[in-house]
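Heads up, one of the protein chains got dropped from this complex, but the rest are sitting where they should.
Note that the chains are named A, B and C in the order they appear, and that numbering of residues resets to 1 at the start of each chain.
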Amino acid sequence: MNSLLTELPVLLIVIPLAGVPLLYFTTRSGRGTALPALAVILVVVTLLSFSIRDAMHAPVVTAAGGWQPDLGIGLQFDLLAVAAMLVTSLIVAQAILSHDETSGAQHFRTLLMLLYAGSNGLMLTQDLFNAYVFIEITSIASYALVASRQDKGGFESAFKYVVMGSFAGLLVLWGIAGLYLTTGTLDMQSLAPRFDAAQGAVPALSAAAIIAGLLIKLGQVPFHAWKADSLSGASYTVSALLSGVTTTAFFVLLLRVLSALPSLTLSLAPVLTTIASLSIITGHLMALRQPRYSRLLAYSSVAHIGYGLLAVSSGAVTAIAAGLFHILVHAIMKSSLFFLGRSFLHTGNRSDRLEAIVFPEQYRKLHVTLYVLLAMSMIGIPPVLGFTSKWYAVLETARAGYHTGAVLIALGGAVALVYYLRVGIQLVHPGLPELSSPGPASRRLPVPLAGTALILLLAVFSDRLLAFCVQAVVQLLEAV
Amino acid sequence: MSGITAAVLQTVNTPHIESGAIFVSQAILLFGLLALVFVALHTRRSALWWVGAIVHIGAGALLPYTADMVSFFMIWELITVGAAIVLVCEPDAHGLLRRYLPWQLLAAALLLSGFALHFAESGSVALPAAGVTAGRILIGIAVAIKAALMPLHLWMVGTYARVRPGTAVVLSAVATKIGVFGVYRLLPGSISLEILGGIMATVAVLYALRQNRLRPFLAFHIISQVGYMIAGVGSAAAAAQIAGLYHLGNHIVYKGLLFMVVALMVPMTGTPNIYSTRGMGRRSFVLTVAAIAGALSISGVPPFNGYISKSLLQYSLVSPVAIHLLTIAGIGTALSFTKFLWHGFLRPGPLPQAHDVGEGLIARTGTRTITVALSLLCLLMGLYPRSFFAELPDSAGITQQSFESGLVWPVVGAALFFILYGPILRVLLVTLPGSTTVMNLLRSAGTRGLQLMQRQHTGDIRRYLGWAVGGTMLLWTWVLLAP
Amino acid sequence: MIVLTIGITCIVLTGIGIYGLLRRTHMIRMVLCFNILEAAALLGLVLIAYRPDARSPILRAATDVHVLPLPHALALTAIVIGASLTALMLTLIVRVHRSHGTVLVDKLKDWRG
Partner (left out) sequence: MSRISAAVLVSGIIVFGVIIAFELAVAPRTADPLNHAPLTLRDTGAVNAVSAILFDYRALDTLGEATVILMTATVVAFLTPRAKASMLAVRLSSIVLYGVVLLLPFITILGIAVMAHGHVSPGGGFTGGVIVATSTVFYAVVYSVGGQQSYVIAPAANKLIENTAMTAFIGVGLLGLGLAGSFLANAQTGIPLGTPGELLSAGTIPMLNLISGVKVGVGLGIIVMSLFLE
C-alpha cells in the first residue's frame, strides 16, 4: 500500500490514459456507453479521497520510473492538486453525462479521457518539460474537442485556438530551453537556488516566456482575444470543459511556476497585477455588449481569472489561497452555466444568440432557479459560494496591499450583474414566438444540478474550504 | 480572520444592541408589517411577492443589529435580493430590475471595497468601518446610493414611479432608511455631511416642485427628507444624531401614509397626474384627513411628528449653513404639499370619472383603517415623542411656544403657493437639468466607448497574435529593466 | 564560429517566422511559419547541447566527450509534438476550406467583437 501511495501521482495520470484503450476495447460497435469513462473518473476520485489524509500530512513526491527528479521526472501530489483535481473530476463527470448526442460520442469520450489525463498531469508535474508535454496533450485534446461539433463555426474557432495555442506552446518551449541552458535543471524543486545564482537576464527572460505562454492559455489581457472566438464555435459541453478543466489546470501550473521562482514573482508582481486589473476591466466591459451566450461567458472568464491572478500576484499566503479558492469556485459555476446552455438546445434552436435562447418547457422553473443561483454566484451575491470566494478575494487582496485591485474585483460584480440580468430577462421572456421544431425532448434533469447544489451547500463551509486552500498554498510555498 | 461563517455566528451570539439601532429596526419592522397588512387588504399578490417582501423587510429590520462587516454586507445584499424578488413579480419586471438592481449592486460593490480597505488597515471585521480615507469615501458613496443622495437618486425615482402602488409602500419602508442608518453607523460625524444633507434636502424639494405625477413627486420628497436625516445622523453632535434618527422613524410613518393615500387615490380618480386629480375631498373624508395629516407631518407643522424632529434638528446642528438650507427646504416642502392638497383634495371643480388603472380594486374599509391608524400615529409621535424614542431630550415636545415658532415657515410656504407658485415653477422648469438628459449623455458616451473597444477585436487571429507578441515583449522589457 | 552561425540562424528564423505569422493571410503559410519557428526552437535546443569537439552521445567509449543528450531527447519529443500539431492544423485547414470556401485567414471573421 505504501508503495502504491508513493506512485499515486503517476497512477492519477495513467489511469485516465488507460481509459483510452479501455474505451476502445469495450466498444463493440457504434456509440458505446459512458460507463468505462465514468468508472475511470470514479477510480481517480476514490484514489484522491483516500489519499487526502496523506497529502495533508506531507506532499507525496514521486520520482517517475525511480529516477530522482533531477535525472528523471518528479511529480508532486499535494493539497493543491487534490483540491483542483476534485473540481476537475466533477466537471469531467458532468461533461460525460451531459453529452447525449449519439454521433461521435465515443470520439468525444476518448478525447475527454485524454484531456483528463493531460490536466491531471499538468497539476501534478514538477518537471518543466514534462509540463510542456502535458500542456500539449491538454491543448490538442481541447482543439479537437472544439472542432468536434464539425460545423462552420466550430472549425473557425478550432483553427484560431490552434494558432494561439501553438504560439503559447512555442513560448513555453523557448522558455524551458533557456532555463535549462542557464540553470541546468528542469526540475521545479531545485530551480529556485540555481535561478537566483545564474547570472544575466536570460533566466528571467526565459521564465517570463513561460509565464507569457501560460497567460495566453489562461486568456489574460493582452493575450485574451482568442478566448471568446474559440469558445463561440464550441458546443456548450466543450466550453464547460475548457473553462472548467483546462483553465483550472493551467492556473495550477502557473501557481507552481510562480512559487518555484519566488524572486522573479516578486519582480514581476507589478506587471502581473496590471495584467490582472486590465483583464478584469476588459473582461467585464467586453461582456456587456456580447450578442452570444458563450462569448459573454468567455469574457466573464477573462475577468474572473483576473481576480485569481490579481490575488496570486500579491504574494501573500492568504491572498494566494483566496485566489485559488476563487478560481476553483469559478470553474464549478462557469462550467455549470455552460452545461445549463445545453438546455437551450432542447427548444430546437441551434443558435446561441441572446435573442434566440430560451429555456425549454420541461423543468422550466428548475432551469430558471438554477440560472438565477448560478448568476448570483458569478456576480457574488450571498448566500452562494461565489459570494464567499469573492469576499475572500476582495478582502485578502486589500490586506495584501492591492487596494485598487480589491476595488476592481468588488466593482466587477456590479458590472457583471448588468449582463447576467440581460441574459436572465431573455431566458424567462414569456412572449416568445412558437418554435417551429421543438428539439429532442429530454426527460433528464439538467446536468448543472450537481454543480449548483454544490455551490449552495459548500457556502456554509467556506471557512473550512478557505482554510484548506491556505494549507495547500503553505504546502506549495514550503516545498520550494 | 475574515472567516464568514465564524463572523456570522459571532454576530448571532453578540448582536449590536444600541438604542439608535433598536429604534431604526423597530421602526422598519413596525411599519413594514403595517405595509404588508395594507397590501394584503388592498390587492392580491403572488406567493413569490410575499416571500420577497418579507425577506426585504425582515432583512431591513435585522441590519441595524449586525456587529461586523460580514453580516452587515450579507444582510445589506439580502435586502436587495428581497427587493429584486418583489420587483420580479411586478408587471414591468424587466424595466424595473434594469433600473433598480445595477445601482444597488454598485452600492454593494462600493461598500465591499470600502470594507476591504478598512479590513486591510485594521485587520478586523468589526464595525464601524471608517478607518481609511479612501475606504470612508467608498462607503460614503455606497450609503449615498442606498439613501438616494441627489445625483445618485435615479434608481429610486425610476423604481417607485413604475411599481404598483402597494409595492411602493413596501419598498419605501426599507431602502432609503438603510442608507441613512449606514451613514449613522459607518461614517464619522462631520460638518460636511450636515451641509450635504442640507443641500440634498433643498435641491430635491426643487425637483419635487417640478413634478406633475404623484409618485415621482413623493419620491423626490423622500430624497428631500433623507437629506434632513443625513444632516442629522451625519452630524458630529449627539443630539443631532438622535434628532436625525427620530426623523427617520417619523418619516417611515408619514411617508408610508402618503404612499398609501396615493395608492388609494389613483384608482379612484383614474389619473396619476397631480393637476388632473381633484375632488378627493368630496369623495372620501377619511382619505382627506389622512392626506392632511401626512402633509402636515412632512411639512413640520406642530403638533405632528415631523415638527419634533425638524425643530430638534434646527437646534442641534452644528453648521449654520445646514440650518438655513433646511429652513429653505422646509418652506419648499410646505409649498409643495400645499400644491398636493389643493389640487388633489380641496380645489373646487367637476369630479373626474373613476376607473380602473390596473389594480382592480376600490379602497376597502381595512385599508382606510390603516391610513387612519397611521395618521393617529403621526399625531401621537408628535405629542409624546419620548415614549417612542427614549433617547430624545426632555425639551422635545409640543409647547405653546413651539406652535408659534413651528407654524411660521410652513405658513410662509403655503402662502408662497398661492402668491408666487407660477413664477417659481417657471424658473425651476428652465434652470434645473433633467435627470434623463444627464443619464442619456452618460449612456451614449459609455456605449461609444464599449463599441470602440469591441471594434478592436476584429476576429483576425493575426492581430491577436500580434497582441500576444507585443505583450510578451512588454513582459521581457520589464524583466530586463526591473532591478 | 559554428555556435555563432547557428545562433544567428536561430534568431533570423524566429524573426521570419513571427513576421510571416503576423503578415501572411494564407493559412498553410501560417502553418509553415509555425514550422519555421519550431525549427528555430529545435536549433536552439541542439545549440544548447553543443560542446566543442564533442561526439554524438552513443557511448561506445566512455572517455569521449559527448554532447549533452538531454536536449536531443527533448528535441525529439518536441519534433513529434510539432508534427502532430502541424497535422492537426492541416486537417483543420482542410475542413475550414470545405466549410468557408477559403484558405485565407482574414476571411475567418464569423467570430469577432
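A few notes on this one:
We take it that contacts are C-beta pairs under 8 Å (C-beta built on N, C-alpha and C of every residue); 3 or more make two chains touch, one makes a residue touch a chain.
Since we're looking at a predicted model, the values are computed, not measured.
Touching the missing chain, out of A:Val20, A:Val92 or A:Val252, is residue A:Val20.
For the options A:Ser49, A:Gln150 or A:Ser263, the residue in contact with the chain missing from this view is A:Gln150. If you put the missing chain back, the residues of chain B touching it would be 460, 462-463, 465-466, 469-470, 473, 476, 480.
Taking the complete complex into account, residues 3, 6-7, 10-11, 13-14, 17-18, 20-21, 24-25, 62-67, 70-73, 104, 107, 110-111, 114, 117-118, 121, 127, 129-130, 133-134, 136-137, 140-141, 143-144, 147-148, 150, 178, 180-186, 194, 197-202, 205 of chain A touch the chain not shown.
In the full complex, chain C touches the hidden chain at residues 7-8, 10-12, 14-15, 18-19, 22-23, 48, 56-60, 62, 66, 68-70, 72-73, 76-77, 79-81, 83-85, 87-88, 90-92, 94-95.
By our rule, only the chains that are shown with their structure count from here on.
Chain contact topology: the protein chains form a complete graph, every chain touching every other one. Looking at contact counts per chain pair, the maximum sits at A-B. Chain C has its Cα centroid 28 Å from the Cα centroid of chain A. Our note on geometry: chain B versus chain C, Cα centroid distance of 66 Å, whole angstroms.
Chain centres here are Cα averages; for chain A and chain B they lie 43 Å apart.
For chain A, the set of residues touching two or more other chains reads 159-160, 163, 167, 228-229, 289.
Touching two or more other chains at once are residues 21, 30, 105, 108, 110-113 of chain C. Interface of chain C with chain B (complex): residues 18, 21-23, 25, 30, 105-106, 108-113. On the chain B side of its complex with chain C, the touching residues are 454-455, 457-462, 465-466, 469.
Note for the complex: chain A touches chain B at residues 159-160, 163-164, 167-168, 171, 201, 204-205, 208-209, 211-212, 215-216, 222-223, 225-226, 228-229, 264, 267-268, 270-271, 275, 282, 285-286, 288-289, 376, 379, 381-383, 387-388, 391-392, 394-399, 401, 403, 406-407, 410-414, 417-418, 421, 425, 460-463, 466.
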